[in-house]
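With one protein chain removed, the remaining protein chains of the complex are shown where they sit.
The block that comes next holds chain A.
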Amino acid sequence: MAVSLLCRRTGSFSIRLYSRKPALPPSPHCGFLLQTACYNPKPLKLNIRDPYIPDKDSERTPEWQKTAKYDRKLYGRYGSASGIDPASLWPSHEELDKIIAEEKEWQPSLEVMLKNIEARENEEAEKRREKEKIIAANMAKMPQMVADWRREKREAKQKLKEEKARREKLLAEARERFGSSVDPRSPKFLEMVAELEKEEKKKKKLLKRRLREEQAAGAGPTPAASS
């Protein structure tokens, strides 16, 4: 198609027409009789009869008309009539080296790219697996943690209840002793509390002594009975 387009645009001096088959109703089955339309493109004004080729030696020609880029465009327009050596259209050895170096740096080959992609995917998969492991381990611990927390809450509640009960008892004691409700912060109350604590300690000590005596008494007669 590109070639037919070319021939059409340079239609001014070439009359090489491709034979277009007669206008038959196009059907998808008889493909080789299909007539294809060609848009009439704009005429390509190549200006071959009177070309402008700038004089490289004179000073009056602007600088940009002496560059390699302009030479290439001249060749593209006029062909060999422009008088430009076609070998200059390709990059020279130095330019080619530069191009190859640039390509090596900025355009990695397909294998390198595939390796990079694989490495990145592996890394991501690794990270995900690590995370999932941690999550699984923590989830396994969950029932234990839940039970612990519940136990702690229960204990705290119980302690609070006990504290409250104790305070109520002390208040009741104080009221009994002094006859009217006393502020728990007053020194009388504190003295009473201290007295009660002393009495409790004494009781405990007596209990301990008794227990020890009983144990000693129990231990004494049994070795005597066994021996």
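By definition in this document, contacts are C-beta pairs under 8 Å (C-beta built on N, C-alpha and C of every residue); 3 or more make two chains touch, one makes a residue touch a chain; residues count from 1.
Heads up, the rule we're going with is that contacts and distances are computed from a predicted model.
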Identity of the absent chain, which is to be given by its UniProt protein name, from "Large ribosomal subunit protein uL15m", "Glutamyl-tRNA(Gln) amidotransferase subunit C, mitochondrial", "WD repeat and HMG-box DNA-binding protein 1" or "Golgi pH regulator isoform X1": "Large ribosomal subunit protein uL15m"
Of A:Ile100, A:Ala125, A:Ala147 or A:Ala217, the one touching the omitted chain in the full complex: A:Ile100
Hidden partner chain, residues of chain A it touches: 1-2, 5-6, 9-10, 26, 28, 31-32, 34-37, 39, 44, 46, 48, 71-81, 86, 89-91, 93, 96, 99-100, 107, 109-110, 113-114, 116-117
